[in-house]
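A protein chain is absent from this complex, but the other protein chains hold their places.
Each chain carries a letter (A, B and C) given by its place in the written order, and its residues are counted from 1.
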Amino acid sequence: MTKMKIAFNWASSCGGCEIAILELGTKLVDLANKVDIVFWPAALDYKYSDLEAMADNSIDVAFENGAIQNSEDEHIAKLLRAKSKLLVAFGACAYLGGIPSLANTTNRDGIFASSYKETPTTVNPEKTFPQTKVQVREGELTLPEFYNTVKTLDQTVDVDYYVPGCPPVGEQVSKVINQFVDGPLPPKGAVLGASDKSLCHECKRIRTDGKITKIVRTYQTISDPQKCLLEQGVICMGPATRGGCGSICLDANAPCRGCYGPLPKAIDQGGKMLSALSSIFDAQSEEDIQKLVDSVPDPLGTFYRFSLGRSLLRRTKP
Amino acid sequence: MIAAIEVEKRFEPKIVGFLCRWCSYAGADLAGTSRIKYPPNINAIRVNCSGRVDPTLVLKALASGADGVFIAGCHPGDCHYTNGNIKTLRRFKLLQKMLDQFGIERERVRLEWVSASEGERYARVVKGMTEDVRSLGPLNWKRTVEAVA
Amino acid sequence: MQEMQSYLYFPGCSLRTVAKDFDRSAKACARALGFELKEMQGQLCCGAVMSNVDDNLMTKAGPNRILARAQQEDHTLVTLCAGCYNVLKRTGLHAKLASSSQQVINAFNEESFNGGVDVLHFLEILRDRVGFDAVGKAVKVPLKGLRVGAYYGCLLLRPFGEMKFDDPNRPSILENLLVRLGCTPIDYPARTDCCGSYLGVSSTGNIQPLSGSIIRSARSCGASLLAVSCPLCKYNLESSQLQNGKGPPPGEFLPVVYFTQLLGLALGLHPEELELDPRQMQAIREAPTPMVQG
Partner (left out) sequence: MKRVGVFVCHCGLNIAGNVNIKEVVDKAGKQQDVVFAIDHKYLCSEPGQALIKDSIRQHNLDAIVVAACSPAMHEPTFKTIAQLSGLNRYNCEIANIREQSSWVHDDVGEATAKAHITVRQSIRKVRLNEPLQPITVPVTRKVLVIGGGIAGIRAALDVANGGYQVYLVEKSGTIGGRMAQLSETFPTLDCSTCILGPLMVEVYRHPNIKLLRLSKVEDVKGYIGNFKVRVRQEPAYVDEAKCNACGECAKACPAQVPNEFDFGLTWRKAIYTPFAQAVPPAYVLDAKNCLGLLPQACGECKKACDKFGTSCMDLDAWPRIHDLEVGAIIASTGYELYDATKLTEYGYGIFPDVMTSLEFERMLSASGPTTGEIKRPSDGQTPREIVFIQCAGQREPETALPYCSKICCMYTARHAMMFRHKVPDGQAYVFYMDIRAGGKGYEEFVKRCQEEKGLLYLRGRVAKVYEENGKLIVKGVDTLSGKTVQINADLVVLAVGMIPSSESHELASKLKASLDANGFFSEAHPKLRPLESPTAGIFLAGAGQSPKDIPETVAQASGAASKVLGLLSSPTLEREPTVAQVVGELCSGCGICLSLCPYDALSLNAEKIAEVSEALCEGCGTCIASCPSGALTLRNLTDEQMVAMIEAIVE
């Protein structure tokens, strides 16, 4: 029997998802008995030409992580799609846009300006900015074109399955890969390696139906590890975020940031969290309500930290 | 000079309205029975209480092409469900703050208190909001997103 | 010393002609109270009460221009003549409504006036900005025992819904000022009756029953002087006392002065500066305890 052919690739991402796979450690060896890894530039020396050389649909499952932020991401995504029977959006960036999609609060010029001009650590007297083409003595050098709006993988190519997480946690990763090897597979479009209920369902902290009297940021408080963080005024995305991660952040007494993405029936993760949070504000008068609202820092960045790319509005108005 | 008075073909905004059944929808009906005229740009969805209006639905409306969203409920203290309108206010205020970040003008998303006896006020508010949104021009969010792809 | 507080001021036609005394005395009082009435640029006729009709927008063009120009200079405009006050204040309110007719007026005037200037009466400045108590403190020559009947007429008070100046039936702002000046205000029923307005010019015959009854009512209640804030009222109240041009014996004549003239006397200004004529001064001196020099 021929072994299943799988591929890993990364687009615009931090590489954390690659580490998540490496974290499988010895499991990778067992995995190697079941599957052939035919393409994995981050770990082994593969060239795009190798991928181009492959026949269409010759890869059984391709795991693509990272958001689509430039022409290279897009090109490879399309290539990978063509070469694979199944394409999996792996990790928060490919699935939801992830942290990179927070770039959608500005655009290329804004990003270039801050990265190559404004940041205090930048030394760039010649005001050099990335160019798609530049002539040098040796000939023409090119760079991929940087996009104004970050897209998710499925806003670029057709995607079969999604695996959330920033990054997806280890045991979920092996579970998912094994699921592809042994089946059975859920219908197309399903989210794998995560629970259908929110993090609150697996959260061990105690929640009385307490209301929010104040909002505090993590550095402003040492929160009680037994109690629900929301009730302590710490914005925890748990209620609006899929579980399945094992609530590792909460065990570290840090609030959930929402990397596992929206719940199956939620129209929009950020909107839902905004509604849930404000609903339990302990304020009746307009003034008191305003006070609490003012104390919520950066609602957009808080509620859409990982999902702006896949949200209803997707980006800010330029 | 006369030309200055005449108004040429104008942009007609599409506004999604959420009216609470007990006060604002009744107020809108009263405007009708009193034959008070107002612009046709708001189409109303009747909800039992403005508290039913999930901010997500406001985002959904804007994302799907609405130029504005209008939410109306009972005056504070008069809510048929004790204080559903206060919960609406909490959500609305935070939503407003976030919409600022998205660059969506405040005139486009409004929360108003209109009682069952305020048909005249309903007409006035609708007129005001329609004019405000008209002068802002189309939102057309889909295009906004594609334009900067 | 710091610059003197000044208010933008619209005198109107009467105060340029028949009511110079009103204009002059008011300016003098203002200076004495430490502020200045600064005349606005580009004055026009306010259109008198004709501008208050709603069925002929053309009549509103004038007052709208005045306010539009005033708006360039300041956001409040002070008037003295009750007529100008009534017209301009209501014009401003009408403009605030931004009705379609206002758009037409603006288009015609080629201005965009939106009611951005508050029209105040001099009395309101004294009451709300300076403060009657402060005025009282500034009094040098209390007009002790001077029995004054305040006469309001209609234009200051009506229509109440728009003017919101004072209780239209039982006003008190003039009395409150007069008390501070040491006078004894006389309450008499005809304080707010109609003086006859323009009939005084067109058909003088009709003035007798109107202004005449006001004079009678005031005198019967013991007033030795009437204080007004409207040139037309003053004209009617005086002419109603003159039989065919000649005046009656001085004793019977009930002099009519502008409240600003009494204010001026109390502040120690000279009668001539206030353009008080001998007959008026006589009446003032003959009051129970005259304490006025000059």
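The definition used in the following text is that a residue touches a chain if its C-beta (ideal position, glycine included) is under 8 Å from a C-beta of that chain, and two chains touch if they have at least 3 such contacts.
Everything numeric here is computed off the predicted structure, so don't read it as measured data.
J.: Can you pull out the displayed chains that the omitted chain is in contact with?
T.: Its contacts among the visible chains are A, B, C.
J.: So which of C:131, C:189, C:222 or C:278 would be touching the chain we can't see?
T.: Touches the omitted chain: C:189.
J.: Please output the residues of chain B touching the missing chain, sorted low to high.
T.: Per the touch rule, chain B residues meeting the hidden chain are 14, 16, 22-23, 25-26, 28-29, 31-33, 35-40, 43-49, 51-57, 60-61, 64-66, 77-84, 87-88, 91, 115-118, 123.
J.: Could you please point out the chain C residues that touch the chain left off the display?
T.: Touching the missing chain: residues 159-161, 167-170, 189, 192.
J.: Could you please point out the chain A residues that touch the chain left off the display?
T.: Contacting residues on chain A, toward the hidden partner: 196-201, 207, 209-211, 238-240, 243, 263-267, 272-273, 275-276, 279-280.
The working rule: only the chains that are shown with their structure count from here on.
J.: Which chain wins if you rank chains by how close their C-alpha centre is to the centre of all protein C-alpha atoms?
T.: Smallest offset from the overall C-alpha mean is found for B.
J.: Among the chains, which has its CA centre at the largest distance from chain C's?
T.: A
J.: Using mean CA coordinates as chain centres, what's the chain A-chain C distance in Å?
T.: Here chain A and chain C have centroids separated by 75 Å.
J.: With chain centres taken as the means of their Cα atoms, state the distance from chain B to chain C in Å.
T.: 47
J.: Enumerate the residues of chain C that touch no fewer than two other chains.
T.: Residues of chain C touching two or more partner chains: there are none.
J.: Of all the residues in chain A, which ones touch at least 2 other chains?
T.: none
J.: Looking at the complex, which residues from chain A come into contact with chain B?
T.: Spelled out, the residues of chain A in touch with chain B are 105, 107, 147-149, 151, 266-268, 270-272, 274-275, 277-279, 281, 283-284, 286, 289-290, 292-294, 296, 298-300, 303, 311-318.
J.: Report the residues of chain B in contact with chain A in the complex, numbered from low to high.
T.: Touching chain A: residues 54-60, 62-63, 83, 86-87, 89-91, 93-98, 101-104, 141, 144-145, 147-149 of chain B.
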